[in-house]
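Entry: chain A
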Amino acid sequence: MKRLIACAAALAMLAAPGAWAQNFDDPEEFAKQREQLAMTPMGPEGMPWEQYLEDTMADTAQHAKEGPYTVCFSNAGVNNPWRVVGWNNMQAEVELHPEIAELVHVDAEGSDDKQIADISDLLAGGNCDILIVSPNTTAALTPAVERACEQLPVIVFDRGVNTDCPVTFIHPVGGYGFGIQGAEFVAENVEAGANVLMLRILPGVDVLETRYSAGRRIFEEAGINIAGAEFTDGDNAKTKSIVEDYIARGQIDAVWMDAGATAVAAIEAFEDSGLEVPVFVGEDQQDFLQKWQELGLTAIAPTYPTYQWRTPIIAAVRILEGEEVPGPEWVLPQPAITADNLDQYINEGMPPLHYAMCGCEEMPGYPERWGGR
Partner candidate 1 sequence: MSDAMLATRRSRIRFETIAPAVILLGAVAIYIGVVIASGQARYLSLENLVGVFNRSIALAITAIGQTFVILVASIDLSVAALISASAVLASVVMGGEPAMIVPAIAAVLVLGAIVGLANGLVVTKLEVNPLIATLGMALIIQGCLSAFVSNFAGSVPKDFQFFAYGIAFGLPVSLIFIGLLALLSWFVLRFTRFGANIYSVGGNREAARFAGIKTARVVIAAHVISSLCAATAGLYLASRLGSGAPWIGRDGMYDLESIAVVVIGGTVLAGGRGGIWGTIAGVLIFALIDSLFNIVGVDAFAKQVLRGVIIIAAVGFYAVRSQRMAA
Partner candidate 2 sequence: MSAVPPENPQGPPVLEMHDVSKSFPGVKALDRVSFHCRRGEVRALVGENGAGKSTLIKILSGVYQADEGTILLGAKEVHFAHPVESLAAGISVIYQEFSLLPDRTVADNIFLGREPVRRGMLDRARMWRETQESLSLFGADHGIDPGSVISELGVAQQQMVEIAKAVSLEARVVVMDEPTAALDENECEVLFGIIERLKARGTAVIYITHRMREVDRLADAVTVLKDGRVAAEFDHVPEASLIINAMVGRELRDFYPPAAGAEEIGEAILTVRGGGNDKLFSIDLELKAGEIAGFAGIQGAGRTALGRALFGIEPFTRGAMILEGKEVRFQSPRDAIRAGLTLVPGDRKAEGLLLMQSVTDNGMVSARAFARLLAGHGGSGRLSAQRMEELFGQMEVRAADYRQEIQFLSGGNQQKVVVARWLSLAPKVLIFIEPTRGVDVNAKAGIYNLMRELARGGAAIMMISSDLPEVLGVSDRILVMREGRIVAEHRRGVGEATVMADATGHTEAAA
């Protein structure tokens, strides 16, 4: 048994450098996103989904077309609550545009292979005026998107692709920005040398890895001790168990999470052990925001706004009408929820994992469409 563990440990050591071979820790990108967080967005006030941070525009005159339009959407999947909220946003947005006759939606259920097939099916069908893609992974979908670009205008959002052929790529500031917002808050609220527990969902996902590397960089700069970095699989029970184990072993002064779906489980671990909840970084899920308010935590909720699901539809209509849109990248603002504006995001009628930064409050079907009452 001992030998087995030793062997396994040796294996793990070997593995460690391998895991970091990919560059999720790019200082340039880090600096750029840090800068973007501080920018004042352009575009209409109070409608962040139509705002943009970078001032370059894509000309779309060549795509102008008579309506009504058939908009096609290849979705990576609705396999987590964030995507569920986003997908609801998008459907509601379509209802705001009478010029869209039909939204054809295919769901790849989280499989690259399937999404590639889906895109080629959509192209073969020949009905689409424009194609929106939310890629399951960047590299795998690149060839499929390239082929689509040859036939019709393409909009990519959330994750990008390794080509600049789409008319625009819509995304908020990004993972580094998310990591920066949370970690800076922790650094401001604890002493140097304090212990922070970093909870991560799973390794290898680009948008999560960048959050982590940014957080880690800031903690190291501020001299904060990282007590541990653990993967929770996004599982409540596992999260709670891990936090309980850390509590049993020593003082935890702050908890940083790369995504907030299991934040409440982590908080409960402190509650159930009869301890004060430390400085906490969550996300904009309703259950966390409510818990935060209820317990009066020192906390912050960086967001990866779900309102970005509205933008592709808006962009699609503009492109087909020949209006210019921000491009080749449409960088959306990425605000964090803080103690100052917490109240305005809390709505007890919404489901626990509803993402408060959805920009959907004024949309048709709110709140029922999003599962609220």
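For anyone wondering why these and not others, all candidates are chains of the complex that A comes from, given by their letters.
FYI, contacts are C-beta pairs under 8 Å (C-beta built on N, C-alpha and C of every residue); 3 or more make two chains touch, one makes a residue touch a chain; residues count from 1.
Owing to the predicted nature of the structure, the values given are computational and were not obtained by experimental measurement.
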From 1 or 2, the one in contact with chain A within this complex: 1
Candidate 1-facing residues of chain A, complex: 11-12, 14-15, 18-19, 21-22, 77-79, 104-107, 109-114, 116-118, 120-121, 124-126, 137-140, 142-143, 203-206, 209
